[in-house]
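The structure appears below as structure tokens.
Note that this complex is displayed minus one protein chain, with the remaining chains in position.
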Amino acid sequence: MTETSTLQMLDAFPAAVPVGATELAAATDTCLACVQACNACANSDLLEPDVATLRACIALNLACADICAATARLLSRPGQWDLLTVRDLVTTCVRSCTVCAEECDRHAEHHRHCAICAEVCRACLRACTALLEGEAFPAPGLPAAT
Amino acid sequence: MTETSTLQMLDAFPAAVPVGATELAAATDTCLACVQACNACANSDLLEPDVATLRACIALNLACADICAATARLLSRPGQWDLLTVRDLVTTCVRSCTVCAEECDRHAEHHRHCAICAEVCRACLRACTALLEGEAFPAPGLPAAT
Amino acid sequence: MTETSTLQMLDAFPAAVPVGATELAAATDTCLACVQACNACANSDLLEPDVATLRACIALNLACADICAATARLLSRPGQWDLLTVRDLVTTCVRSCTVCAEECDRHAEHHRHCAICAEVCRACLRACTALLEGEAFPAPGLPAAT
Partner (left out) sequence: MTETSTLQMLDAFPAAVPVGATELAAATDTCLACVQACNACANSDLLEPDVATLRACIALNLACADICAATARLLSRPGQWDLLTVRDLVTTCVRSCTVCAEECDRHAEHHRHCAICAEVCRACLRACTALLEGEAFPAPGLPAAT
């Protein structure tokens, strides 16, 4: 894979980034791809003859797109993070990608856009999980030392 | 207070809403007000002579605006929610409003926009907390029965 | 109407605002209300038995919500505007609100959420039009002196 502009921007960041640049860039880029795929899948679902069976898929796609969009924005601005806020948002993103991928899987046999979208969601949740496993983030459930 | 269009839209919703309409409308409207106040405060900070002391304030304002924007969108679409995703996003919103209000408080004496923004953030975190205290949301830390 | 926090934030702005504060606050607040109403209407449409006849309404609602959200953000940060960009975005917002209101009108008799959403869109396009009529913005079609 060629170096994306996301990684270039991180390399040019004027301060220390609190997490690994490779993991951060991967999480950011897959969140952005998920914004696209989830919006496209919602719109594709809407045009299908069986739209009435795709209601949950459309709703979960739109929720996932909104959460991934906010996550990509915060991940793109790693200066002056509140680590607990970022950790909780990325955790929420993992959950919404998981739920969206599961719903898309139900329609993947009949709708190729659902199959692709599920794959993009899974790539995003894997990259976000890898980011959370870095040392920077306090473990959830531990007393939060702000 | 006159009834906002948010409450009117909820009254016209064609399905059962899983949380109290009054609490949901209040959380949505204060999130939207927070998007405005946080963007305005970040922009105001930027134009202050002491911008160099307001870096954290700008960064936290922008993060809070992005999270409140995503939260307002999900709260505006209560059909087919994944309750755990919504609960976690609203919880993240409470945290980012808390952190943003605390930082704005530090500058409130010298910058009126910070004082107002801190108030708007606190109204948002109170409304979001009240929403989370409703019966609909599973308590955090309990095994998540998806 | 009581003074909104939007107007308070504008009053506390540390620099000159290039447009009238009353008009700017009204345009910002109606854009935010439109983000809510359009997302809520799209979600309501999705749950209606006749969802298949509401496809255009859902799509136009989501487009209008996205454009109003971006507009509200730029209007909340009036420092260092590129006036032509802001003018063109607000003009685009007027168009998307017009198209969305027209589509919602077609379903207003059967779906109260469409009737309310059309009203909110019209309030937004009126406030945005009033903002554009201020002296600050160069007339469209004139050579753009950047």
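By letter and in written order, the chains are A, B and C; residue numbering begins at 1 in each of them.
Criterion: a contact is a pair of C-beta atoms (placed from the backbone, for glycine too) under 8 Å apart; a residue touches a chain by one contact, two chains touch by 3 or more.
Not measured: the values here are computed from a predicted model.
Enquirer: Please identify which residue in A:Ala26, A:Cys117 or A:Leu131 touches the non-displayed chain.
Expert: Residue touching the chain left out of view: A:Cys117.
Enquirer: Quick one: say which of C:Val99, C:Ala115 or C:Ala130 touches the chain that got left out.
Expert: Of the listed residues, the one touching the omitted chain is C:Val99.
Enquirer: On chain A, where is the contact patch with the chain that was removed from view?
Expert: Output for chain A: 1-2, 4-6, 8-10, 12-15, 28-29, 32-33, 35-37, 39-44, 46-48, 65, 69, 72-73, 76-80, 111-113, 116-117, 119-120.
Enquirer: Please give every residue of chain C in contact with the chain that is not shown.
Expert: The list for chain C reads 55-56, 58-60, 62-63, 66-67, 69-70, 73-74, 77, 79-82, 84-86, 88-89, 91-92, 95-96, 99, 141, 146.
Enquirer: Against the chain that's been left off, what residues of chain B make contact? List them.
Expert: Where chain B meets the chain not shown: residues 42-43, 46-47, 51-52, 55, 58-59, 62.
The rule is simple: only the chains that are shown with their structure count from here on.
Enquirer: Could you tell me which chain's Cα centre is nearest to the average position of every protein Cα atom shown?
Expert: Most central by this criterion: B.
Enquirer: For the copies chain A and chain B, give the interface type as same if over half of its residue numbers appear on both sides, and as different if under half do.
Expert: The interface is built from the same residue numbers on each side, given that over half of them are used by both copies.
Enquirer: Going by the contact definition up top, give me the pair of chains with the most C-beta pairs touching.
Expert: Among the chain pairs, B-C has the highest number of C-beta contacts.
Enquirer: Hey, what angle do you get rotating chain A onto chain C on C-alpha, to the nearest 5 degrees?
Expert: 180
Enquirer: Where does chain C touch two or more other chains at once, residue-wise?
Expert: Touching at least two other chains: 42-43, 46-47.
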